[in-house]
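Of the protein chains in this complex, one is absent; all others appear in place.
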Amino acid sequence: MADQRSLPEETHTADPFGSQPILHEVDSWWKIRLTLMRRSLRENWRIFRRSKVGVFGLVIIAFWAIMAVMPTVFFATGFWNPAVYDPVTGLELNPPTRTMTMVERITDPNTEIDRRAVLLDGRIPDTLQIGDTFELPRQPAPPDGRHWLGTDPLGRDVLSQLMHGARASFFLGILAAVVTVVIGTTVGSMAAYFGGIVDAFLMRLADLLILIPGLAILIVIGAVFTFQLWHLAVVIGILSGFGGTAIVLKSQALAVKVKPFIDAARVAGGSARHIIFYHLIPNVMPLSVLYMMFTVTAAIQSEAVLSFLGVLNTDTSWGLMMNLARTQGYLLQVVDFWWLTIPAGLSVTLLSAAFFLVGRGMDEIVNPRLRRR
Amino acid sequence: MVRYVTRRLIQMVFLFLVFLTVTWFLLYILPGDSVALKYAGNPNIPPEAREVALERLGLDKPVLIQFRDYMFNFFQGDLGVSFNQYPRPVVDIIAERLPRTLVLFLAALVTYYWAGFLAGKYLAWRRGNRGEMLVTIGGVGLYSMFLPWFAFMMIWLFSVLLDWLPLSKFLDPEQWRDAPFRANQVFMRLFWVTLIASVALFASGFIARQTRSRRLGRTLRWGGGALAVGGFFFYWYGVDSGQVMRVYAGDIGFHMILPVLVLTLINFAGVMLLTRSSMLETLREDYILTARAKGLPERVVRDRHAARTALLPVATSLVLAVATVIDGGVITEAVFSWPGMGEILVSSVLSEDIPLAVGAFSFIGILALIGHFVVDILYGVLDPRIRVTEHG
Partner (left out) sequence: MRLRTKLLCLLAMLALVAAACGEDEEAPEATAAPATETTAAPAPETTAAPDEPEEMDEPEEMDEPEEMDEPEEMPMAATYRLGIFSAPTTDNPWAALDTEAEIWNTYVIPGQMSLYTYQGPTYTVVPALAADASPPQVEADGDGYSVTVNLRSGVTWSDGTPITAHDAAFTFNTIKKYNGLGGNFTSAWPLARDDDPATEEDESSQGVSAVEALDDLTVKISFNFEPGLAIWPMSVGLGSIFQEAFWGPIVDESADAETLYAASGLGAPNASAFDSVEWEPGAFWRNVALDEYYDSGSQYTVYSSGAVEYTQDGATETWGGDPGGDVLADYTEGPFISESIYSIYTDQNAAVLALTEGEVDFLLNPLGLQAGLRNEILAAPALEVAVNDQNGMRYLAYNTRKFPMSQAPFRQALACMIDKDFMANTVLGGTAYSINSLVPPGNAYWYNPDITAPCAGQTSQERVASAVQIFKDAGWTWEVEPVWDEGNRDVIPKGEGLVGPGGETIPPLTLLAPGPGYDPMRATYSLFIEEWASDLGIPLTAEPTGFSVIVDKVFPPADPLGFDMYILGWGLTPFPDHVFDFFRSSRDSALGGYNTPGYANPAFDALAEQFDKAKTLAEARDLIHQADAIIAEDLPYVTLFNTPLIEAYSNQLTFPYTTILDGLQNVGALTGVVTIS
């Protein structure tokens, strides 16, 4: 979403679970289904485990999941005082100070100031003479024992923001992915099952959504609504669910539709709804879960970019942390103020990469042709 | 086939109409308007001026009349005048920006598709070794890079720390002082010369592959390649029109290195993974097994048999990428001060310059529609497994 990127558009033709037994008994249906699912889960986990990249991604996700929970623990145990560590309203009232010496010409900007600094910083008194020292409060402050990743230009704890940002990313990514999958599978299956006008309409709608330049349209929508995180998640979900994902899942559903068990169900008098929800969708689901992973990646990236551009109205997010560094001019002071940009930038990258890697790992399950012989 | 194409074309026109309508109204319902935003922070401009401006931009008329007028003019080829660069025609602005975006992003596209394809081929072949995992993780890591951050880090690294490459912008003003050309002329020339040289290269390679004789093939490939490259240099050094423009073209090329590098690093992994999957599927096809069984060298099987078939999905995604190339650069263009179509998209939306935004959107829409159309037809023609069906 962020820039010119092409998500791999692959042709998935395989039926992931093999042919399913035809089941007529509605009572036992769920039980058998559950048993099968449990069995296939175990089997799939076995396959997934072999994919090193997938496991690697899963480890990263687990790490961030723990990070996302930590603030609750810290606040609950009193380890963190909300007045100081709250990611939005927290404020370090006693930032560390640095002794600066007034000099004629600066040679070491970390310990010296010159007359230009008096102009630049309202807190430095203009009575300082050459050779005088001054205790300058540091905000943003570098990492220390109180703030493990330092504080930002508004005196707030960076680590706390990072953890809350992880929470926001998970919330956004997973919500967007669920919306995508629900819409994508339903639309794809319906288009495949009914064909004709329904299919033409849904597929043209999908084409329409693919036409739209993603970031620009998100900015438009962001200007119409007071854009919050869950709005963004739903919009991304809709764009992707009715758009690209629907097309891929439709082709998968088409392949399932011609399988004998669908005919059997139809002959046995199954309604369209029954066939779509009990036969088509369950068989399309694995592939859609794969696309779910890619949606999470796209959603996290979109949020970061929109926040970075200052279009989104969120409290805390990684993109917003970068935005603050950008608007306050710290973005390119990579060495001096690394804690303002590198943790947030790296987090966006790591978490979205992790979901992508898990997606790749799942690809091996969904797409048996890719498995090692 | 003809029936299919006609139907598809009609659908495309209809789709475009819907697209145009939706974007127009989406932009129209944005809170505030271009005039209000412009004057909001400026007490210099009295409220009366607001009404003058609204009237001049036609914003005082009822919505439906405005929409009708817009559509009417649109299909007469008049995209209106930009609110923000009043009274400059939208077509003018797009014509100014398009070459810049095209040259930068096509160059990046070619580079990263090429890099991605090579890496993908390697991955598919080296299935399961440690190298595969490292390249995959590294590639996905780059692919998931947070673009603006990464771009700034690269600027910092290459332009500040190492001081090898220019910071941003697409030219050096002092070198262009009194230049006999507009930058766009140079961009267009750069575009065509490089395109012709690349097509010549591609053609010689393609013909070389079709020949059965290895020697003839090699001669053709090298000869054609040398001719294309030679022609390329001859143009810039031997031909008058090329010589005078060389310095300027070179300056633009020099400024392109960093953005192209960034885009390549970020994007190649997508192509790489696609190629890998596609190759892996192909490798299981019977004819590859046969080729291997015949005892053909691995390299031949890989390059001649597998890669060729595996190219189809990659080529498809390339066509789609070309079609959507101009909407891509929102971030890249902003970071590298490379004012192109992406910059228009964001700035026109944020300042509610409806004609410019709809103009840019529709341009992108048309290109994307054509791209999808070409892909559909390509698939129908190239891959006999996929039959064009009435499902559309």
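A and B are the chain letters, set down in written order, and residue numbers restart from 1 in every chain.
Operating definition for what follows: contacts are C-beta pairs under 8 Å (C-beta built on N, C-alpha and C of every residue); 3 or more make two chains touch, one makes a residue touch a chain.
Treat the numbers as computed from the prediction; the structure is a model and nothing was measured.
Trainee: As a test of the contact rule: which chains in view would the missing one touch?
Mentor: A, B
Trainee: Who touches the missing chain here, B:78, B:172, B:285 or B:376?
Mentor: B:172
Trainee: Thinking of the whole complex, not just what is shown, which of A:147, A:250, A:326 or A:360 touches the missing chain?
Mentor: If we include the chain that is not displayed, A:326 is the one touching it.
Trainee: Sort through B:11, B:66 or B:159 and give me the one touching the missing partner chain.
Mentor: Among B:11, B:66 or B:159, only B:159 touches the chain that is not shown.
Trainee: Going by the contact rule already stated, which one of B:8, B:56 or B:127 would touch the omitted chain in the full complex?
Mentor: Spelled out, the listed residue whose C-beta touches the missing chain is B:56.
Trainee: Tell me where the left-out chain touches chain A, residue by residue.
Mentor: Where chain A meets the chain not shown: residues 88-89, 91, 93, 105-106, 109, 113-114, 116-117, 119-123, 137, 139-140, 153-155, 222-223, 226-227, 307, 309-315, 320, 323-333, 336-337.
Trainee: Provide the residue numbers of chain B that touch the chain removed from this figure.
Mentor: Answer for chain B: residues 30-32, 36-38, 40-53, 56-57, 81, 83-88, 96-97, 100, 107, 111, 114, 118, 152, 155-156, 159-160, 162-179, 182-183, 194, 197-198, 201-202, 204-205, 209, 221, 225, 228-229, 232-233, 236-237, 246-247, 249-251, 253-254, 257, 303-304, 333-339, 343, 352 touch the chain left out.
To be clear about the criterion, only the chains that are shown with their structure count from here on.
Trainee: CA centre of chain A versus CA centre of chain B: separation in Å?
Mentor: Chain A and chain B have C-alpha centres separated by 25 Å.
Trainee: Would you mind writing out the residues of chain A in touch with chain B in their complex?
Mentor: Those in contact with chain B are residues 2-11, 52-53, 56, 195, 199-200, 203-204, 207-208, 210-213, 215-217, 219-221, 223-224, 254, 297, 301, 304-305, 308-309, 318, 322, 331-332, 334, 341, 344-345, 348-350, 352-353, 356-357, 360, 363, 367, 369-370, 372.
Trainee: Touching residues of chain B toward chain A in the complex: what are they?
Mentor: 11, 14-15, 18-19, 22-23, 26-27, 29-31, 105, 108-109, 127-128, 133, 136-137, 140-141, 143-150, 152-153, 155-156, 160, 263, 266-267, 270-271, 273-274, 277-278, 280-281, 284, 313, 316-317, 320-321, 324-325, 327-332, 345-346, 349-350, 352, 357, 361, 364-365, 368-369, 372, 391-392
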